[in-house]
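Worksheet: the structure to be examined is printed underneath.
Only one protein chain is missing from this complex, and each of the others stays in its spot.
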């Protein structure tokens, strides 16, 4: 088992003919993911990736033809909200938006709309989801992790890869890794992911990687105290970040006195979470 | 039993200090309805109806203070959509909008919003609901009907009173009478009401009063064929109405070839509904 | 409330929908001048609020300013379906390579706005719906979300739009949605949306119907109302807040409530007569309103009988009676009056009317029957003098 995606997932790529979309679709396919369709308006009827993946005009027609049940969105930020609305209206159970730089008001509308649907949105501005040995939806490099019993959830991209790499080097594998993204307004929260990991038979321990900005980690700490039975380990980036500056991610900003790493770390520690001082220390804490 | 309202319903009146609101609140109270609160912004803290009903600034505060679980809206058309949104956001299970003349785009937004909530909207542009001997929410005159086992649902106002009056004169009583209103876009449909009557132990027979415009009656006929076990009698007004003219009710218009009385009558008859040629004939059909 | 083509086009233009160059004119010399400005090749279109202008000869092509002036002289003297043509729209003629239908209206069943498009533009969309339903593409619009681009792309594919026009088509459709939403329209229609032989898109004919209930939000649009095509009685009725619809029969009806008013008409027909009008005085009407309503009935020379049918609830029968009396007083008309009062203050109402002769009916059916008989000349014992 795993969460969100596995080898049976039938994946659709919105924006498959863009540079990023095409490159990562190939990677997903090579990883063993069932990439069954792409959507690029105006290119319906063509095939990409050595004739393996058909392109459709719309998400709806792609689903009708291929039975796709998950999508990864690579379309430019300007059009990404529309792509999400299209996926929601087509009823896709899992929508992963890789695109970075979506306007925040677009995202607030999207979230409100998604909430009223039965779809789950992950992201935007996220590396996606990877279930080692089974499938990947997004841009997490496949080679840096192996199947195992650790669930990983993170607001970051490359920092997550560091952790996956360190886990692998320490002989530790991962059930599923979920990048929830670095935006302030996003579809899936730490809590959503923890809830899934808690219910997943394959996952025994969870690593969460937070960062400054907002109070997701604080809220998650409360949730952990009340609902989590599996051990959670954490790392929070940005302890040395200055106030009032947006640290690359749109959501990584300390505003007023909200969003400091210190606050997050102390909340998590209060909830019994072992918090590492640097990414590689997570391995030591897990021994 | 009965549907939607009964003697335990705690009723709130939005727009209680207007002429219509005040007049009908008194009527409801005199009928025995528990009118527990009124809402008129700017008049919170005052009392009306001989000091029996307190006024609040907002629906939320009224509910908190009185436990109201239904509302009748008498505010002018210009503000009525806002009043409905307020009631929905306050979580009132039953919202009856008496007001006539709401812009159709307001109503489309309202309907979309209500659908995502747990509230039921009846109306707008409707006479409301009356459960004889128990309570009334709206403007149906109390004296013209008595308790009994006939459920009545209607798109009309005074025409419904005709039918209630005729039933009473023929010694027949009513479980609940629901006026769903004469607008093209409305909260509760014939089908919604029929579903409730079908499940109501007190209701044995149903009278529905339709009119030209749209195809509610045709759609309802299909529903009756598939789901109704209780006998349904009908009358449809407007057999002599000209094409393309809005007959008083915003929804009562034959557009193209859609909405004719003939189409509705034949659909209902096909569904086994006995359709009266004039209102009083309903009584004869029921014998 | 329906707008004229030129009014709709002005609104469309404000929202960036491309329309042909042109102007409105009230005289043939103006038409000549506009035609000269536009280079001679123009179309002269009568501006009246009815369909079938083309068939009636109200839309004509001119190849020169002189011809335009001649045609305008003819058109400006016409009546189309009894409506005098007071203005014509003069526009540059464009060469059409394709005609598309694009419209937004309200879908009653789904309770949402619906965008409708078809590759068969230029025709009545209802006719296309019957003759070639597969040529029509529809998409529902979530009223809280608005029209989304992906929906427009789907629509464009459905009507086989050449992709080179996609961007412009999407811009136009987005603008049309904005018009629909901003103006509280019940219909916003471009038919045809043409693709010219030069590959440009134009709105060649425009139709906007506004929601009367929303005009309070749009005083500027409300001012555009043209009552030329309306029955004068209906115009007067609107002023008094009653609903009056002129029909062709002989029995004038005054009723409270739209459903009951329709039913009254129906029963008159059932009994072999015909109503002269539909008239709903509304709930809680006061004497003044009723008086105005009664006068509307009296102003119809075809009326032979007046039927007053009121089920008193909020509406008080005595108040209605006062209004009727007020309208009848001083009139020398000799129309029989049938009155049925039920409910609130019915007896008081009957009493007020005692100054004039009338018949009473206890049921709706009886009232209808009585009126029909009176209209047929079966004069009863009472007769109004």
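Letters A, B and C mark the chains in the order given here, with residues in each chain numbered from 1 onward.
Going forward, a contact is a pair of C-beta atoms (placed from the backbone, for glycine too) under 8 Å apart; a residue touches a chain by one contact, two chains touch by 3 or more.
Quick caveat: nothing in here was measured; it's all calculated off a predicted structure.
Contacts of the undisplayed chain with visible chains (whole complex): A, B, C. Within the full complex, the residue among A:41, A:54, A:148 or A:214 touching the omitted chain is A:214. Touch with the chain omitted from the figure is made, among A:48, A:92 or A:140, by A:140.
Summarising the interface, chain A meets the missing chain with residues 20, 23-24, 77-78, 101-109, 111-113, 139-141, 144, 154-162, 165, 182, 184-185, 209, 211-212, 214-215, 219, 235, 237-242, 245-252, 256, 261, 277-280. Think of the hidden chain as still there; on chain C it touches residues 144-145. Although one chain is not displayed, its contacts with chain B can still be listed: residues 41-42, 44, 57-60, 79, 82-83, 85-86, 89, 109, 113.
The definition used in the following text is that only the chains that are shown with their structure count from here on.
Taken as a graph of touching chains, this assembly forms an open line, each chain in contact only with its neighbours along the path. Central chain (C-alpha centroid nearest the global protein C-alpha centroid): B. Farthest from chain A in terms of Cα centroid separation is C.
Computed from the mean C-alpha positions, the centre of chain B lies at a distance of 28 Å from the centre of chain C. Inter-chain centre distance (chain A to chain B, centres taken as mean C-alpha positions): 48 Å. Shared contact sites, meaning residues of chain C that touch two or more other chains, are absent.
In chain B, no residue touches at least two other chains.
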